[in-house]
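Here the complex is missing a single protein chain, while all its other protein chains stay put.
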Amino acid sequence: MNRRDARRLALILLFMPFALWIALLILLPHIGMGVLSLREKVGPRQYEFGFGNYIDFAQEPIYWNTLLRTGSMSLLVTALALIIGFPIAYYIAKIAGRRSRGALFLLCLVPLWVSDLIRAYGWILLLRETGIISGALQYVGLVSQPVEMLYNDAAVIVGLVYTVMLFMIVPLTSTLDGMDDAMIEAGYNLGGNGFTVLRRIIIPYAMPGIVSGCIIVFMLTAGSYLTPVLLGGKNSSWFTETIYEQFITRYNWEAGAAFGFLLLAFTSLVVWLGLRLSGQSLTSTVARS
Amino acid sequence: MRKKPACIPSFPTLTAIALVTAGIALAPGGAQAETLRLLTWGSYAPEALIQKFEEKYPDIDVEVTFSNNEEMIAKLRATGGAGFDLAQPSHDRIYAAQLEYDIYKPLDLSKIDTSVMEPSLLDGVKANTTIEGEVYAVPHQWGTSGLMADKTKAPNLKSWADLCDPEYKGRTSMRLKRTILLGTAFAMGENPFEAYSDLEKYQQILDQVAEKLIECKGNIKAYWNAGDDLAAMMLSGEIVGSETWDSTAYKLYNENQNIVFVPPETGALAWIDTFALPAKGKADDAAYKWINFVLQPENVKMMSASTGAIAAVKGGKDLLPDDKKAAVNAAFTEEDIANLKFFANIPPGVEDMEGRTLEKIKAATGG
Partner (left out) sequence: MGPDDLDLQCLGVSKSFGSVKAVQDISLDIASGSFFSILGPSGCGKTTLMRMIAGFEEPSAGDIRIKGRSVLEVPPNRRNVKMVFQHLALFPMMNVYENIAYGLRCQRMGKEEIRRKVHDVLDRIALPDVAGREIHQLSGGQKQRIAIARCMVLDPDVLLLDEPLGALDLKLREAMKIELKLLQHQFNTTFVYITHDQSEALVMSDRVAVMNNGRFEQVGAPQELYHRPATAFVAGFVGDSNRWSGRVQSVDGAALEVATEGGLPVKCTAANDGTLAKGDRVELFVRPEFISIDRGSQTSGLSGIVDSLLFNGANSRALVRTDSEELVEADITLTGGTDDIRPGERVSLTWAPENALCFAAAGKAA
C-alpha cells in the first residue's frame, strides 16, 4: 500500500461516520417513511399504493388546522425568541467584557443541562394553580384567589421560548461578535440616531445570524413534542401530537408517515419563504454560523 | 400500579423506533445463560421478584422494558414480533392486533398452571383471544377504570356524566383516550361494546359522545396524560374528581383517606392484563416459567403490592397488601363487582373511528 492509498483510506475512514449517519439514520428512515406514507390500507394486512393518506389530510380540517396552528404558534415563538434574544446577544457580543462573556454564555446553556421533561415539570411547578407563582401572588396580595397559569397556549409559548432561546442567542452572538465596533460608531458619526443605526446597520449586518437563528428555532419548535403536550391545555393540539397519535394509539403508521412528511414539507416551505423575504440563502446563514 | 410510564418518547425517537428495535432483534442472543426479555407495564416486574426468580432459575437473566398497550403493539409491529419473549397487553388488545399484524404466537396451555387462575377470568380471556382454535393469552392481573373523587368536596360524583356537572366547573379532569368515550357512552344509556358488531351504530354513538364531551370541555380543568400529573392535581386540591385508573386512586387513598375510587353507576370498566408470547420470541420456556412463577400465591403478594392491581388467581383480592385491600373495600361493594364491564375485543377499524373522535374533541374550541 503506497502513501497515496493510505491517505485516501484515512480520508474515507474520516468521512465514514458522517456518511453512515446520513445514510442510516437520515436517508434510510426517510425513504422508509416515504414508501410507508404512500401505502393505503384496504383491509387487514392488505395495502395498495396511493396518495390516500395525503388526501385524507387535505379533506380533514382538523389536521390542517392543527398544522397551521402549530406553524403560526411556532412563528410566534420564533419572533419572541428573536425579540428577547437579540438584546441578550448584543449585550454578550458588544457590551459585556471578555471575561463575563463566557459566564453569560454558560448561563444561557444551563437550561439545556436538564432534560426536556424536567424542564417542562419545572414550568408546571411554577405555573400551576397551587404552584409557586400563584402562591407568591397571593402572598403579596396581588390576587385573592389561586390563579391558573398552566394548561393554555401562553404556557406552551413561554415553555418553548425558554427551551429554544439558546439556539437563537448563539448564532446572533457569533455574527454580532464578528462586527467591527467601528461600524456602529461610523453609523452614529455619519448622523444616524440609535434607531437608524439599529435598523440600517446592526440588523442588516446581523441578518445571516438572525435568519439562521430563526430557522433553527422554528424547526425545533415546530418539531417539539413534550413541551406542548405537558404544558398545553384542553384546546392546544400540536401537530407532532397528531403524528404520535397516528403512530402509537391508532396503529396507523401510514397516515403517521404521511403527516411526518407534511410537517417536513410545511416547515421547509416556511423556511424557504423566510429566506426569500430576507434575501438570504442557506449557505449564507446556517452554513456560516 | 398501572400507569403510563412517565417518560413519553419525544417525537424524533418515533421515527427511529423501527431501526432501534430491529437492532435489538439482530443483536446476538446472550451467552449460555438464557435471557427472558419482558415487555410489560411499569411496576409489573418489581426488582425483588426478579431477584427471587433469578435465584430460582440461575441460568435465566430477566430484562425488562416498561411500556403501555399502544407502545407494546407498536414495538412488536416494528419487528414482526421479535425482540421480546413475553408481552403483557390487555385482553382486548390481542385479537385485532394478531389478525392485523401477526405479532403473537399461540400458547401451549399444558405448560401453564391454569388451575390457580380464577376460572371466570381465564375463560373470559380465552374467549377473547382464541383465533382458529388457538389460545393466544392467559390472564395475569385485572383492574378497573372508573372515577375518583374527594368525598368532602364532591360527595355526589357518581356517574361518568358527573364530570361534566357545572357544579364542579373547572374542577374535574379526564384522560382523552378511549376509556372516557366508552364511559360516556354507558352514561348516556348506550352499550358501546354491543355496538362493536354494528360499526354504523357505533359511529352514531361516538358522534353523540363527541358532542357531549366537547360541550363538557369548559368544565374540565385539563386532560391528564400520566398518572403523575393526575395525582398532583388531585392531591393539591386543584381538581375534586376525575376519570382514573383504580390503582392511581388507591395510591392517593393512602395519602388522603378522603380520595376514593368511585365505580360509576353504570359499572366500572374492567381490563385484564395478560401474558402473550411475541411471534418471534426466543425463550418460550423461560417465559412459561415466569408465568407460573408470578402466579404462585407468595409471589402474587409481592406483585400486587407493587402494581396495586388484583391478580387473576383464585382469591386474588385477599392477596392484596392490607392498605390496598382497605382502599378496594372502601371503593367496591359486591354489586359493583357484579356490575363490572369488561373491555370487549376491539374489532378492526374501531381504533380509527375512536381516534378520529378523540381528535375532533381535542381540536374543538370549547371552554
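Should a chain be cited, it is by its letter among A and B, assigned in written order, with residues numbered from 1 in that chain.
We adopt the following convention: a residue touches a chain if its C-beta (ideal position, glycine included) is under 8 Å from a C-beta of that chain, and two chains touch if they have at least 3 such contacts.
Just so you know, these numbers come straight off a predicted model, no measurement behind them.
K.L.:
Taking the whole complex into account, name the chains on display that the unshown chain touches.
P.N.:
Listed by label, the shown chains it touches are A.
K.L.:
Where the complex has a chain not shown, which of A:R7, A:R45 or A:R200 is the residue touching it?
P.N.:
Hidden-chain contact among the options goes to A:R200.
K.L.:
Check each of A:L11, A:L25 or A:L190 against the chain that is not shown and name the one that touches it.
P.N.:
That would be A:L190, which touches the missing chain.
K.L.:
In the complete complex, which positions of chain A touch the hidden chain?
P.N.:
180, 182-183, 185-193, 196, 200-201, 204-205, 207
Keep this in mind: only the chains that are shown with their structure count from here on.
K.L.:
In whole angstrom, how far does the Cα centroid of chain A sit from the Cα centroid of chain B?
P.N.:
That gives a centre separation of 35 Å.
K.L.:
Which residues, counting only chain A, touch chain B once they are in their complex?
P.N.:
Result: residues 24-25, 28-29, 32-33, 44-45, 62-63, 65-66, 116-117, 124, 128-130, 148, 150-151, 223-226, 229-230, 233-235, 237, 240, 242-253, 256, 260 of chain A touch chain B.
K.L.:
Mind listing the chain B positions that touch chain A in their complex?
P.N.:
It is residues 6-8, 10-12, 14-16, 18-19, 70-71, 73-74, 77, 97, 99-102, 177, 217, 220-223, 225, 229, 232, 236-238, 348, 351-352, 355, 358-360, 362-367 of chain B that touch chain A.
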